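The complex appears here minus one protein chain, its other protein chains still in place.
This part shows subunit A:
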């Protein structure tokens, strides 16, 4: 009951411009702890930008993002908003994990090294402790034997699972997944989706941007449909996919059906 009163993530009136182009036009979205929410919508609808704002990789011009009771990214002083200092941004970023479309593993580090870097430098754990956590997470994503491999020696699916381990090892309150299967060969998509599914089943809070409609339907508690920088529909998957209320969502679903 208290959890529903205080959502883990609350986005209020989020506005974002690139130059004169408005990509987010007042987005409101709340996530409870352990909830899995998928955002669907066509390219350019602002889904990815929304995730990047939550992880403070993008600045935004209006609205608030509150994570676990803390307003992130900005402070208000004498009625004006200021971006906070880099050190504070980094601390707030470490509360969310991000998995990118193109994996973005550190190419000079092994799989274990990728997972360990944040544990060592951000959470300031000792080498042995960091290694133990890294090995546990690599095992969790099915890569126990690949700790010493460099990213270039791994398949796309394996790289993405290392990226998932890297994000989750930091013990984030919220994990953001940005089209995590879009850069993968078709036969590698399922292993990554299975990994995400099992993390969701373990009670992680996930905000997912995806083009995999079947996956969104299977894994999510709620699905959000975005178009042109706004949330058009927000509801349980059965309703979003089975009974779209808006013309635009119905059209989108028709076009993505394969």
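Quick notes on this one:
Everything that follows uses one rule, which is that contacts are C-beta pairs under 8 Å (C-beta built on N, C-alpha and C of every residue); 3 or more make two chains touch, one makes a residue touch a chain; residues count from 1.
FYI, contacts and distances are computed from a predicted model.
The listed choices are "NADH-quinone oxidoreductase subunit K", "Amino acid ABC transporter permease", "Heme exporter protein B" or "Multisubunit sodium/proton antiporter MrpE subunit"; the UniProt protein name belonging to the chain that is not shown reads "Amino acid ABC transporter permease". Screening A:86, A:128 or A:187 against the full complex identifies A:86 as the residue touching the chain left out. Across the entire complex, the residue among A:17, A:42, A:71 or A:102 in touch with the chain not shown is A:102.
The chain omitted from view is touched by exactly one of A:118, A:157, A:229 or A:244, namely A:118. The set of subunit A residues touching the chain not shown comprises 55, 57, 86-87, 90-91, 93-94, 96-98, 100, 102, 104-108, 117-118, 121-122, 150-152, 163, 166-167, 170.
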